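A single protein chain has been omitted from the complex, and every remaining protein chain is retained in its original position.
Presenting chain A:
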Amino acid sequence: MSTSPGSGSDDAPRLPPATPGAPARQAPERSHPVLKSLLGAWALAACSPEETAAVEEHLTDCAPCAEEAVRLRDAVALLHPEDGLDLDPTLRSRVLAGALGRRPARIPVPGWAGPYEAETARLDALLHDIGEAEWRAPVRLAWFKGRRSVGREVTVAAVISHLAAVDGIVAGALGLADPQSPGTPEERTAARWAADASGRTTSGEVHSTWRHQGRALIRTASFASDRVAGTPVEYGPFCLPLRDAFLERAFECWVHAEDVAEAIDYPYQPPASPDLHHMIDLAARMLPLAIAGRRRAGLAPPPRTLVAAGAPGRALHLEVEGRGGGHWYIPLDSPGAVGTREGEVAHVALDGVEFCRLASGRVSPEEAAAGSLGDAQAVCDVLYAMASLSRM
């Protein structure tokens, strides 16, 4: 609390100290309305010394002004710097669970949309806290292409427009209005950036466009629920059922929120463990197709053996430790094969958050702190396939 002359102590209204030598002599005569109009500034110690003295002299013989002066000065004592306390990010889920425990929802948010709801709410809270300069802060986006890491420097606002552009694909699949013409995530992002630049879109507009669309997605998913969970969402390079597309968007939201947080030096935590587990599970399920894609593109050697779809074959045991962790058996021979414990030819162990950094192109396969055993080619195929899951 400040100790400006205006702050309230309990004694009489003669607060701002008279400045020696300044007032009186040639001070112009001031009328009652003028002196009254100065009371707010006086209480805040925001008048000239001469005005301060004139007001105080007036207070000795004007009861209504004296009364208001006390009242305003006491009000100054209530001014308080904003605490700017960040809410505990886990509070949201506890509060919502508490309320829903007392009265179950008639229209719940489907479990598969939960991580997207949680991640968009966290990013939204971060964006509410940042100022105009931070919206223009440089952010480096990184992803993995072929055999190497690539990147691009953009702004915080451009990152949010990117999220909105790709969320729009899911919006379209749900039958919501999609403001953009169809295209791959990259094409849509490029189109959105061009539109933002030519339309001089403000950061506030970027924020609210993203947020409104995200809310509409959650709401529509809640009303349609299981009827739409399997609806295919066509990204261009790949296709996911809607329930997985929501997870993919949650993952991207978190990854880019971390980019933003890092750019503006803001603390940001990984998702809640159960949500992180679902994200890792989705990535693990996408690995066999990613391995096959790299083989087709000549980026990885062909499979050793051909295995019929649905049959067990060689597998890599992926062990994710810590938050969101678990065990997955990744089929190595073809995307249709089944990975089993019996088929294990190699073992990779890494931390959950590290896994996500690899799958989002934030670290390269060589850098990934992976403890690996067994078939070296299998390990290499899987780590590179993980990295290749990353996009802009």
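In this section, a contact is a pair of C-beta atoms (placed from the backbone, for glycine too) under 8 Å apart; a residue touches a chain by one contact, two chains touch by 3 or more; residues count from 1.
As a convention for this text, contacts and distances are computed from a predicted model.
Within the choices "Anion-transporting ATPase", "(Fe-S)-binding protein", "Carbohydrate ABC transporter membrane protein 2 (CUT1 family)" or "Sigma-70 family RNA polymerase sigma factor", the name that UniProt assigns to the complex's undisplayed chain is "Sigma-70 family RNA polymerase sigma factor". The residue from A:C62, A:A75 or A:C380 that touches the chain not shown here is A:A75. The hidden chain makes contact, of the residues A:A54, A:V109, A:L141 or A:V166, with A:V109.
Touching the chain that is not shown, out of A:S149, A:T184, A:T201 or A:S222: A:S222 (per the contact rule at the top). Where chain A meets the missing chain, the touching residues are 2, 4, 6, 37-41, 43-44, 46-48, 71-72, 74-76, 78-81, 83, 85, 87-88, 91-92, 94-96, 98-100, 102-109, 117, 121, 124-125, 215, 218-219, 222.
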